[in-house]
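With one protein chain held back, the other chains of the complex are shown just where they sit.
Letters A, B and C mark the chains as written, and numbering starts fresh at 1 in each.
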Amino acid sequence: MDLSVSIGSLRLANPLIAASGCFGYGVEYAGAVDLAALGAVAVKGLFLAAREGHPPPRIVETPSGMLNAIGLQGIGVHRFVAERLPELRRHGAVVIVNICGTTIDEYVELARILSDAEGVAALELNISCPNIKEGGITFGCSLTGTHAVVSAVRKVTRLPVIPKLTPNVTDVASFARAAEEAGADAVSLVNTFLAMAIDVETRRPRLSNIVGGLSGPAIRPIAVRMVYECRQAVRLPIIGMGGIANTTDVLEFLIAGATAVQIGTANFVDPLLWSGVLEGLRAYMERHRIGAIGELTGSLDTSRREHAWISS
Amino acid sequence: MDLSVSIGSLRLANPLIAASGCFGYGVEYAGAVDLAALGAVAVKGLFLAAREGHPPPRIVETPSGMLNAIGLQGIGVHRFVAERLPELRRHGAVVIVNICGTTIDEYVELARILSDAEGVAALELNISCPNIKEGGITFGCSLTGTHAVVSAVRKVTRLPVIPKLTPNVTDVASFARAAEEAGADAVSLVNTFLAMAIDVETRRPRLSNIVGGLSGPAIRPIAVRMVYECRQAVRLPIIGMGGIANTTDVLEFLIAGATAVQIGTANFVDPLLWSGVLEGLRAYMERHRIGAIGELTGSLDTSRREHAWISS
Amino acid sequence: MLADVDATVLENRRLSEHYSVLVLDAPPIAAVTQPGQFVMLKPAQGSDPLLRRPFSVFEILRGPAGEPAAISILNKRAGVGTALLYDVEPGTTIRCLGPLGKPFEAVRPPAEAWMVAGGVGLAPFVTLATRLEELGTPATLFYGARTASELYYVELFEALGVRTVLSTEDGTRGVRGRVTAPLRDTLSATPDTTDIRLYACGPTPMMRAVARLAADHRRPCDVSLEQVMGCGLGGCYSCVVLTTLPGGTPHFVRSCIEGPVFDARHLVWEALEG
Partner (left out) sequence: MLADVDATVLENRRLSEHYSVLVLDAPPIAAVTQPGQFVMLKPAQGSDPLLRRPFSVFEILRGPAGEPAAISILNKRAGVGTALLYDVEPGTTIRCLGPLGKPFEAVRPPAEAWMVAGGVGLAPFVTLATRLEELGTPATLFYGARTASELYYVELFEALGVRTVLSTEDGTRGVRGRVTAPLRDTLSATPDTTDIRLYACGPTPMMRAVARLAADHRRPCDVSLEQVMGCGLGGCYSCVVLTTLPGGTPHFVRSCIEGPVFDARHLVWEALEG
């Protein structure tokens, strides 16, 4: 039974990836989860410099979801390379580094630094974080911006380049196309949905940042649709995510068109879920006589049942 | 205590409106709910002609939400005017008619017919139904389309004109602006989010229509954010909706910027919720010494707390 | 008439790994429920799962003075909601809306009523059998299940004067095979002069077969359908079934308010899933 998948030149042992921002720098989980058993670990979004992020409250629970406005607190790329990367390597993790910049030059600089570092498997370009005003999302909401960031990074690295798309757009498939044209090796989607929650007693926003990003099971049906749309639009591998909490959810994304998936919010609820989900995938493949998990990708059967008895 | 609100020239006794497509033609609920006690009833989306809609399955439950692809089954405007409207009038309902067309001419024709009918309080232009291919959503996803439909209908009716906006766009506030410029009296938002669900055992879509619209508590935080954004962009009254299930949720939309709200999916779960929500609003206003509910609209306090001790 | 009750679970009798009978304290609903009507239950607090689930009223239970006091539900585990209801402990409250839907019309003597139930399709027939007994209508229950241990409440029907014809797929009780086999035999053996009305509830393939038998033997047949229902009140148009009047064009009607009981001849059976 073959669970491995390819994302550009990168071969993953299985399609399960810890989602960026939901798994710290990976090392936090090394005592609880066998990092080498994951397809990959997408580490917390990194800027060039260290950042403090937004003041608390940074998260709010919502029905079947949560809002976050962490504001990309982080240690910066240099400390990451010096301190976290060696540890991740020691644990045998396949590391996807999620990078954020406020200018194209910053993305390029980050890509250069990480291309020279040992133990980086791929770059995920965060052009979709809804929680910071500067940069990032500006690129992610404009086709030319997306194209520009991806092609600039493409020029300076041989690592697989994976722009991460925002769902806060009218036509996500056109962004996947722009990424493909600019030389991306894959796209990942979705980042969080811009959203907010209000404390009606104080009439103040529940997040210090006013708005935040919605993630978790609540958004899954929208994310699945977006993966499905992108699958029709591009040939690139798609890394799908948004509300995945169990084996069935993973399968839904694969069948809709994803080659691999990321699990974010559900990891907060159920940090030890990985091995169970993997086992569930194996059981499903056995039951359905599927030899290689790649066969599932985009295998949705949309042939209409016959409804000859009614016109509309 | 004043619970009444104004939507253009229309004065509603309270801000609670039954959402279109979630309350049949209203008459179905006459035995269970006092229709005259609602702010208004938005009836199921009407085309000129009768339609059968999509084959079942038409709905799927999702985490804290549901997908629907009803396909606007309906009796057509003529039967509505002849059969349902008189009954609604008898029950004392304030009737908002939700209209759908595949061309601007159809919207205009519907508006004409309904303007001549007795007992129509306002027209809600459904340019945002994600479940039908023709028309509607095409206007709702284009600024010029939105402007064109609204101004065409504006010319032929003195009824309040309320375009209903789709959330499936990058910048919903720009659509509110287009509606305002075209002469709308209010905007209502949000309609459902385009989404899908897959049966992983059969690898087929769970809805006969493949995709459907996500509604319910799951989407509330996104809908609140969109209302808040539109509040910054236009002076028009906003009718807010998306996942409202109780008094607190109503208050969240009002504080974000809505003048009135619609309740859709929650009415399926809790069809007798109306009087309790209204009572809840009264209790809140008493507790917070609010004389007129309009004072709440857009009263979100976004002044930042002092965070002098940290820069970012 | 319609009530939405915060019903306390008085009892949850597990009949097997899959079936339980949930007794709900709901006097206003018990007082007015007609045979074959249903209620909408909210299986959990919070919004996951979000929607209510439709369940036939199984029994109407009476208090010491004979007043309708509670209803019971025959619950079969099918997914998340029915599993939550199966697990529920007495003392919990469950929101219960009803009664809903068009009831069965019970025929009067000299006509006979033949009820045909498959599995959990038994649920709407206790209320119907009770009404038939009141009317003095001769009643038969054809009742099929997978295996003997899944044939429930047979004695209850017998106590209501109902003749029972049982079948199991594995032959552990009654006729071996589908419930439609004894039905076919009995229909064939019954003279045309006997006025019979069929009532069926169960899996769609079973009801389809019963409808065909009824048509073949020119017997009127009412079926109680189990469509997915978003609201139960006619608000959402999720529960539609394709119906057609003789010579008419097919048309989707809402099974929550125009059903769940339909004249089998009015349904476009090919359009029903299952």
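Everything below uses one rule, namely that contacts are C-beta pairs under 8 Å (C-beta built on N, C-alpha and C of every residue); 3 or more make two chains touch, one makes a residue touch a chain.
As the structure is a prediction and not an experimental result, all values here were calculated from the model.
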| task | Using the contact definition given at the top, list the shown chains touched by the missing chain. | result | A, B, C
| said: Please identify which residue in A:52, A:83, A:116 or A:279 touches the non-displayed chain. | reply: A:52
| field | Residue in contact with the excluded chain [from A:6, A:73, A:115 or A:174] | value | A:73
| field | Sole residue of A:2, A:28, A:105 or A:301 that reaches the chain not shown, by the stated touch rule | value | A:28
| task | Give the residue, chosen from A:8, A:119 or A:271, that touches the chain omitted from the document. | result | A:271
| remark: Among the options A:245, A:277 or A:293, the absent chain makes contact with A:245
| note | Against the hidden chain, chain A presents residues 21-24, 28-29, 31-32, 44, 52-53, 55-59, 61, 63-66, 68, 70, 73, 216-218, 245, 265, 267-272
| field | On chain B, residues whose C-beta touches the chain left out of the figure | value | 63-64, 217, 307, 309-310
| message | Using the document's contact rule, name the residues of chain C that touch the chain not shown here. | response | 44-49, 80, 84, 89, 91
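Simple rule for what comes next: only the chains that are shown with their structure count from here on.
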| Chain pair, most C-beta pairs within the contact cut-off | A-B
| field | Remotest chain, chain A as reference, centres from CA atoms | value | C
| Chain whose averaged C-alpha position falls nearest the assembly-wide average | B
| said: Counting only Cα atoms for the centres, state how far chain A is from chain C in Å. | reply: 47
| task | For chain B and chain C, let me know how many angstrom lie between their CA-based centres, rounded off. | result | 36
| message | For chain B, give me the residues that contact two or more of the other chains. | response | 52-53, 55, 63-65, 216-218
| said: Where in chain C do residues touch at least two different other chains? | reply: 47-48, 242, 252, 271
